[in-house]
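Please see the structure below; I have some questions.
Note that one protein chain is taken out, while the other chains of the complex remain in position.
Let's turn to chain A:
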């Protein structure tokens, strides 16, 4: 049984996920964590006598070895590490929604302080690709930025949505690190500098990543935890190795070799205060401990300065426990109970299950010889052995009472009824499952379930169908899995020239028309009798979500035109085609007049907001000068015992204060608007890139970025249309 080697109880709250250990003076590891009211505390148990005495840092009144750092804004991310290799001590990096601060704790000075318009939701520190100096990479609204120790912006790229987690990892084993990005569009992307080398889709918004691999693991990959539904797992490169889901939420993950077997385990800190270590291969729990409150962070460091690295777990209430890895004699036996006992219990349970199954078959055999089926048997769940379940997916165009949807029809092959259907699928229902349980009066042998996936992703539907008779108290459970095609929410319709979409994408692929049709068949729900043999052909789909049209035209030359006003859908189709035909590079020609017009408006708005922002800042500076003078004058009046003037001055001050507060509100609104618009711009660049595959994709993103830097809007649109700057 592994016991903590030290336990501390700090009387400061710790914000989840914002804990870091650094050697800020070059030797002593100190724990830094974000706490309430825009503060960061630094716990330094090693040098008790030394006090920081500066305006920003002050001694905590509650704890002698804790000092507090005022940030004055809600901290959104925090990390520590080597930013300037020449200096020999670690920097503390604190990100907020508007700024990034790189702070030298020992000297109480800033390395740099940068405004970041996109905000900093996540931060990671380290070297990326061929860039030699360590970078502090922050992820904000769709944007990624990397700063070196001088605050120079050396890396910039965009991603699909708000970034929630970042990790650096040598993903392809070339000795250089790649950047893993988890963002709110459920995607995990791998950036090799600014080129996306891999993309994976998960099921929920807030994804947490931790690098995993290299020397310490059988895999090169990463650990994953999803904050919204309590999933943790291991990815081996782009393949999901294992995953488990729990009722509680995983607050923090870490990789640490707790049982000294040379391989890191997945350490998870849960929202219910549990910490567990899971084997990287199987996900089996090898160690667990309980805290009284949720875990805020799991880090590692040599906190006792005795040459051994400990695993350090912090709870939100400020409890900190350090664990030393188990010694080799414990042979990985970190749990209380003995392994043999566990094994015997497990085997016996298995035996019991097998015996039970055997008995079931025996009973079945007995029943076969008995009398033919009658209604009374139904109650005990006896059904004909040849009962089969048919499933069919189709598109339902809806009626007046119901919106259009995709439909899954399940029916039995005889007079048995379907009592209920449970569908387990990820990302398309409110929870992880959807249940259809018809009322007792309307039971029948077939059932139709409307499904409306919110996103165009292929989904596996795991169906559990309860089959029996009306009076049954026991039911057979039929389990089967159906895949919902990626574009299931598009119905094949006859072309309607009146509402032809204006936007289009053109590209050429060297594939036969039949192959294109195979792709269509796999990714859309086509009626069974559809058959297309020869090019050229054209198909028209209607979106079940908003009724917009989608045309796919295939010419004899292999040129394909996708017509839609939805740039994202066009991008999805191109990515799907590219992966189906294994196309590595694809350049396209595109135009989305409606979308581009909107984007143009957004860009104008961004400029407006920027100027408003500047004006407001200037106003605020003016006002603060005014305050100073008013205050001096008011105090003067008080000293002169001129109470009337003093009162007037303070009244003015009060009004000014109110003005300032109002001004602040305006600034806030302005800022959120600005953020929203910037996000739209970043998304536009991302979508323009999404229309292309491989190299052209990266070219588009870089070129777009340059165009925005030089504020050249016309070039920006040209790039989005043709993919290059040169016309």
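Note that contacts are C-beta pairs under 8 Å (C-beta built on N, C-alpha and C of every residue); 3 or more make two chains touch, one makes a residue touch a chain; residues count from 1.
In this text, contacts and distances are computed from a predicted model.
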Can you pick, from "E2 ubiquitin-conjugating enzyme", "PPM-type phosphatase domain-containing protein", "Bardet-Biedl syndrome 7 protein homolog" or "Mitochondrial inner membrane protease subunit", the UniProt protein name of the chain not displayed? "Bardet-Biedl syndrome 7 protein homolog"
Looking at the whole complex, which of A:72, A:386, A:494 or A:714 touches the chain that is not displayed? A:386
Which is it among A:357, A:460 or A:585 that touches the chain not included here? A:357
Touching the hidden chain in the complete assembly: which of A:176, A:245, A:482 or A:667 does that? A:245
Selected from A:28, A:46 or A:434 as touching the chain missing from the view: A:434
Per the touch definition above, residue among A:156, A:242, A:424 or A:650 touching the missing chain: A:424
Please identify, in ascending order, the residues of chain A that touch the omitted chain? 11-13, 35-37, 39, 60-62, 68, 229-230, 245-247, 272, 337-338, 340-341, 343-345, 347-365, 367-368, 372-373, 377, 380-387, 419-420, 422, 424, 429-440, 442, 464, 466, 468, 472-479
